[in-house]
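Only one protein chain is missing from this complex, and each of the others stays in its spot.
Right, subunit A next:
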Amino acid sequence: MNELLVRSGGLYTTVQDTGRFGYYHMGMPPSGAMDVYSAVVANMLVGNPDDAGVLEGTYVGPRLEFTDDRMVAVTGADVPVTVNGESVEPWTAMRVGAGDVLEFAMIRSGCRVYVAVSGGIDVPVYLGSRSTYTLTGIGGHQGRKLVDDETLPLGAAGGRARGGAAVPEALRPALDVPAELRTVVGLCSYRLTEGALASFLGTDWKVTKDADRVGYRLRGGSLDFTEREQPFGAGSDPANVVDLGYPVGSIQVPGGDEPIVLLNDAVTGGGYATIGTVISVDRDRIAQTKTGDAVRFTSVDLDTALAARRDRRERIERVRREIAR
């Protein structure tokens, strides 16, 4: 039937893949799975290409009913998962059939769950991606989060997935807090006083309620900017600079009090000083922190960021080998 029934949409569940690239210069953020590793591994478990459409649930996961024989896998946050009320293992490929219902209980740690179904969530490809960008209502399933009692299209199930294949514990991401976020300091860190930069790196910041796919607003300290003459074209807030492009993962501090880490659905440029950028690999980490959790920033150089990216790629290939065994 190639359909998946959404019995309950959960709190904020969207269709995502590995992202929509090539339009950032036009103001289009990449969207895509916030925790890329978990999304890619979920796809691997069910025999999908790495960039197939998956479901990303937030805090309260969806309730899903299958209409035909599929492989399904759940990754990401630590949350009890059931099929027809029976407890099942996450990070494991499972066979399900028509009428089977997958459901989540309350999360224990982490924030986002990923559900991959063999064949993939086959929503239309928009600008090269199935990812949902809800702020403008494009991509994914009708450009929005899932609601109760609707139907999602699935691709034809096929593939060579093996039921029971599981990701070893050592290759599942850490969800402990405070989450350490490796950060390349810049582009506008020159706007901070020396003391403020040290304080930024030395503070355990708390994730506020304003933390979603657009960005994470943090609280816990106050940062001072150096005195300066307001440049032409810059706003009057000490945190303002002349407009620049914002890297995904960049950190701005409007008013000096509440740093915001810009994430997958964020604005692509503007006039706030970006004092650092969380390295791409550790965006997976912040994606699994929830309101109330603590994060801290550690300064790393670009070589470290690139090495971390290579390491993640190698981890993904190790998972692929483990699953294929």
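Here is the rule we go by: contacts are C-beta pairs under 8 Å (C-beta built on N, C-alpha and C of every residue); 3 or more make two chains touch, one makes a residue touch a chain; residues count from 1.
The rule is simple: contacts and distances are computed from a predicted model.
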Which of "Dyp-type peroxidase", "Sulfate adenylyltransferase subunit 2", "Cbb3-type cytochrome c oxidase subunit" or "Biotin carboxyl carrier protein of acetyl-CoA carboxylase" matches, in UniProt, the chain that is not displayed: "Biotin carboxyl carrier protein of acetyl-CoA carboxylase"
Option from A:180, A:210 or A:237 whose C-beta touches the chain left out: A:210
Residue among A:60, A:73 or A:138 that touches the chain left out of view: A:60
Touch criterion as defined above, residue of A:34, A:54, A:71 or A:107 at the omitted chain: A:107
Residues in subunit A touching the chain absent from view: 11-12, 58-60, 106-108, 209-212, 290-292
